[in-house]
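Omission of a single protein chain aside, the complex is shown with its protein chains in their original locations.
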Amino acid sequence: MITDPHDDKLREECGVFGIFNHPRATDMTYLGLFALQHRGEEAAGIVSSDGKNLYLHKNVGLVSEVFNEEKLKHLPGSSAIGHVRYSTSGSSTVKNAQPYMSDYSRGQIAVAHNGNLTNARVLRDELEAYGSIFGSTSDSEIIIHLMAKPTYRAREDALMGTARRIQGAYSMVMLTENMLIGLRDPYGFRPLCLGKMDGGVYVLASETCAFDLLGAKYVRDIEPGEIILIDASGLRSLYPFKGKMIPRAHCMFEFVYFSRPDSLVFGKPVGSVRENLGRQLAKEHPVDADIVIPVPDSGNFAAVGYSMESGIPYKTGFTRNHYVGRTFISPAQSQREFKVKIKLNPVRAVIEGNRVIVVDDSIVRGNTARNRVKTLREAGAKEVHMRISCPPHVSPCFYGIDFPDPSELLASRYNMEEIKKFLNVDSIGYLSIEGLLRAAGARDNQYCMACWDKVYKCSVIDEMDKFGMEKQRRS
Amino acid sequence: MITDPHDDKLREECGVFGIFNHPRATDMTYLGLFALQHRGEEAAGIVSSDGKNLYLHKNVGLVSEVFNEEKLKHLPGSSAIGHVRYSTSGSSTVKNAQPYMSDYSRGQIAVAHNGNLTNARVLRDELEAYGSIFGSTSDSEIIIHLMAKPTYRAREDALMGTARRIQGAYSMVMLTENMLIGLRDPYGFRPLCLGKMDGGVYVLASETCAFDLLGAKYVRDIEPGEIILIDASGLRSLYPFKGKMIPRAHCMFEFVYFSRPDSLVFGKPVGSVRENLGRQLAKEHPVDADIVIPVPDSGNFAAVGYSMESGIPYKTGFTRNHYVGRTFISPAQSQREFKVKIKLNPVRAVIEGNRVIVVDDSIVRGNTARNRVKTLREAGAKEVHMRISCPPHVSPCFYGIDFPDPSELLASRYNMEEIKKFLNVDSIGYLSIEGLLRAAGARDNQYCMACWDKVYKCSVIDEMDKFGMEKQRRS
Amino acid sequence: MITDPHDDKLREECGVFGIFNHPRATDMTYLGLFALQHRGEEAAGIVSSDGKNLYLHKNVGLVSEVFNEEKLKHLPGSSAIGHVRYSTSGSSTVKNAQPYMSDYSRGQIAVAHNGNLTNARVLRDELEAYGSIFGSTSDSEIIIHLMAKPTYRAREDALMGTARRIQGAYSMVMLTENMLIGLRDPYGFRPLCLGKMDGGVYVLASETCAFDLLGAKYVRDIEPGEIILIDASGLRSLYPFKGKMIPRAHCMFEFVYFSRPDSLVFGKPVGSVRENLGRQLAKEHPVDADIVIPVPDSGNFAAVGYSMESGIPYKTGFTRNHYVGRTFISPAQSQREFKVKIKLNPVRAVIEGNRVIVVDDSIVRGNTARNRVKTLREAGAKEVHMRISCPPHVSPCFYGIDFPDPSELLASRYNMEEIKKFLNVDSIGYLSIEGLLRAAGARDNQYCMACWDKVYKCSVIDEMDKFGMEKQRRS
Partner (left out) sequence: MITDPHDDKLREECGVFGIFNHPRATDMTYLGLFALQHRGEEAAGIVSSDGKNLYLHKNVGLVSEVFNEEKLKHLPGSSAIGHVRYSTSGSSTVKNAQPYMSDYSRGQIAVAHNGNLTNARVLRDELEAYGSIFGSTSDSEIIIHLMAKPTYRAREDALMGTARRIQGAYSMVMLTENMLIGLRDPYGFRPLCLGKMDGGVYVLASETCAFDLLGAKYVRDIEPGEIILIDASGLRSLYPFKGKMIPRAHCMFEFVYFSRPDSLVFGKPVGSVRENLGRQLAKEHPVDADIVIPVPDSGNFAAVGYSMESGIPYKTGFTRNHYVGRTFISPAQSQREFKVKIKLNPVRAVIEGNRVIVVDDSIVRGNTARNRVKTLREAGAKEVHMRISCPPHVSPCFYGIDFPDPSELLASRYNMEEIKKFLNVDSIGYLSIEGLLRAAGARDNQYCMACWDKVYKCSVIDEMDKFGMEKQRRS
């Protein structure tokens, strides 16, 4: 009976953070995770190191629910990594929360990652055949098993070897007793940034908004295929894929929806990219109307862009109720309707009698969008024109985003005319793939847009949905 | 160590809701309070009636914290009233939560009110002298004592007599075993609206946004000085102040800050009024700049208005972190700085290199505003021009708003030049009193603007701050 | 689905505590309530005074659940009173928790009482007719209303007058800003003791076990009909019933079951009285058997006495599971059986093959006793002889004990032969009324034994069950 604030949205993925040699490493990590909370609302965890031991606390819940002063106090030391994660409904257990921490022959290690290995199943079967046991279904545990292979002579060999065995999308932070490690897949699917605080303290984070909060300066992105090692002697890098020809595949959806607008992602300011998407959308799908309104907050920037390009005034057409959190219970049978209205209520005085362009970032199943349109019409909209700042979603993501089954995606079920009818809008306009690339300022195509164009740059070895493993156990 | 999301804001006041003869009265009241949550985040309560008995549950916390399915189930019946309230820090106890419920000679009665009686102390002393005992410092309890006087022959006499004894600002709902009552002071300080659901079910609420959620139609405001009685025989009114010449004194700050932009308040759409305030502000305080940004969400509408009037583009200059709730702990010494930055982070790509006009609804102590300016400058703003969509706050409110002591108000401590310096802005502009009236579309002055102009239309009999009573007990 | 650890037992009544002029008054009260917890498990509360104001915290739950360090810290001052209370199921709300605290013309006052007024209904109706309003159904509120009557010239008049108006059983503590008051009904139904700590600090408590914990010395009982006033000038007494001929009526069941065995009650050590009851029981109902076992812990002392008198060895025949608290859930359909067995498991090696005398303090409905016998037989008892250390319960208590309806009492439904059959015992023996008096060392009859002999020494004015008031409201 608990509503999900992101109801008909794509599930977010994950966020990672790391810091080395700061007197209040755990506090900084807590704050960093707070800034990254939008990347994962279901579980949070921190591992700290005092140079001799690692200390872990993780649980399901928001960062503010998982941690309190007492818990933070029990994570001593001057280095730490942290993680926020989404979770598919039903499997929201502590068991799969991250970071994953382990002992092995070289001491202790903790791993937190963002992304999805596409050969996880193969690796796991192989490891089990050689006697490994698994306490979770997390990719992080696979990675530690690979690191622990007795054939590696040194930790750096283990890192290089492990990176070469795993495939798919990953941006990862690791912590040992005396080293912080960052690691990004050679395609560069997910972001991972390096920052620097006063006093030369290095931090790693999925997005730069975490740096802003801590007063850290953005230094650069961890390069695709780079392993960065941060310890008492400073910072150095390993390149396990040197000389390999591997295409870039930055997730375009980070720009469209996932990342925070105040972050730099893949070197670009997200908010500005979104404004450009709105401008491009106005060029591709102009319409004669009275006002442009965003679906807050995900459509805010694109709506501003649309307004600027079109010259049609930007208005605040919805009021957002900030109190609708995870504990809101909807006591009514007609639960869905209340849920949609309680979160966003149209401002009648703005809407009434007007031809309204409503800008949102994307449509998944379409039910929420349809209900929004209904509430706009009830508020007196003369016309409703929906504009979406990305192409239609038609295909699954194997690189870390938890889409619904393609058969549930609005755009794979219906053509444009049917979508218009389903949503009951006067017109519908999605951004084109070309327009998206142009607005994002892409030179040649360094992006993964598989959910729209079905081009999967990294091969998907596991046929089954990895997250289905818990249910379909071998007999 | 718990941060207040409204930190340097004025404390909100209260919200009331009532419904009569609906099969799911308690559920509707729960939803209604949800829509009114912004009017009081500290405590919530519902009293229901099944025609024979009243049932109460109230506690400190948000609506979603105070109630769950179990609690709602224990509030049976087809009529209910509800209340959300703010509370001065430290006295946030169940004791003063509302509704206040009592037995008296006529049966049971529950009262929930929004506002502040200005002769509470006098009434209380008088009642105590005649033997009354008080379990709370709530005005509601005084009202029930007055209603219980054995000299009244009938309930309607009691209501009329009570209304004539109390002074100050109040919008009130009452519930007896078989009647819902609404009551508004003759000045009309606080809003109170009548709505109607399908099937002829009447609802009362502080703001119409509660009606939108429930699908109720706005019928009209309860008139200043009107008592409305809703029971099985329908709806009728009493007018205890008929023939009396009492000035109107609608709280202007409801438009500026308190009410939700999607509500009709005093018959006007709040969002549109706010947009007008922004337009007027642009006329009074123009400045050559590159962008207009709001302090979200309270400055959103006024910033749109400023942008439209000035032609300077509207931009989303801050990202709001929606996860900063009451459980966020700030583990740092430099707590204040993190608090300011964690809630709103400037979008560097929008701000950098630009001359920025930042629009907010009001300034109280000025500390938060100063910190905002600091973060804008750190994000690269070339100039920062602050525009405030109301006049400078200089005087206390005795009608239900919990201002800090005048000696703490920025505008009563400093002149404009000093304020500019204190905030470190390139220019500062407050809306004028005349501009505010004009923008709000006021014909003659039906508004209370005492916090700005020190004109107190209803005499303040109690000299002491009523909310100080708990601390300064007579010896 | 929550089990009650006292399942088929009589509901306990209440416990009160007070302390004046101790630097850690609230802490001492917390500990005192802990020692009195057995008198009321459903709610707890403390009011403290710092000489100027009273501070209250109360809630449903055990003392350890209601209070924590934080809560205690918010109860400043050097005087305090406290209360633990039982509550009839379903009405376990904060509203009726005690102490009850109020403002009135003389300042602030808090009242906590143990007992039951027998003219509460009459007083309440009269007060309501004169305009009083009631926020609870507690006797304490009635008492404050009476105290607040404007006709009293001084506080002492108010106390004397109030004591003369109320009837029934009460042992009460009151706290004002600068005075601690103790008050006991002229019949002396419930205990109330005066103690003294080092430094001349006076304490009041229902039982002396609270003094033991604090290191206070027992001084004397508050006399029936005495009002004791403790303030900065020391200790003095008022005697509102001087010269009146009122019979003594100490509750005999305090000895049999309620009070802790380490307490002095009505001037006698409870444990020794219980041992005597067991000896007398052995004289009245001897039987040839192998072992004597108690139902722990309520039968422990009487079983020792029975063993000593009879010469039959005392054995520990049941193991008590101390973890069965209020949060134990019984997941089974056959819930009752698990509940009985999980609390007390027979020790087979002690029971098997033996003729067993099992000693308990009382039987109410008989279901738990029957189940105990069943488990003893399953554990191999050859014979089971039940001995009860009081007479059969046949009549309700109007003086503060929450009996089930007489129609549910085993002894009012069945004669001895039928009881034997119902319980499936080889013999049953209840202590006689004469034996009980003799064993308790009563000279002439100063005791109330109405639940056994139907002699109600104080007239019962309210016909209805006072605790039924909440449900049967006047229309």
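Structure notes:
A, B and C label the chains in the order they appear, each numbered from 1.
By our rule, a residue touches a chain if its C-beta (ideal position, glycine included) is under 8 Å from a C-beta of that chain, and two chains touch if they have at least 3 such contacts.
Because the structure is predicted, anything quoted here is derived from the model rather than measured.
Of the chains displayed, those contacted by the omitted chain across the entire assembly are A, C.
Interface note for the absent chain: among C:S78, C:N178 or C:N345, the touching residue is C:N345.
Check C:V63, C:A282 or C:V295 against the missing chain and you find that the one touching it is C:V63.
Touching the omitted chain from chain A are residues 52-53, 56, 94-95, 100-105, 107-108, 128-135, 141, 144-145, 148-150, 177, 470-471, 473-475. Seen from chain C, the chain kept out of the figure touches residues 1, 24, 26-27, 30-31, 34-35, 37-38, 62-65, 67-69, 72, 209, 212-213, 260-262, 269-272, 297, 300-301, 304, 307-308, 313-316, 318-325, 327-329, 331-332, 338, 341-342, 345-350.
Going forward, only the chains that are shown with their structure count from here on.
Rounded to whole angstrom units, the spacing between the C-alpha centres of chain A and chain C is 60. Averaging C-alpha coordinates per chain places the centre of chain B 48 Å away from that of chain C.
Centre-to-centre spacing of chain A and chain B amounts to 37 Å, using the average Cα coordinate of each chain. Within chain C, contacts with two or more other chains are made by no residue at all.
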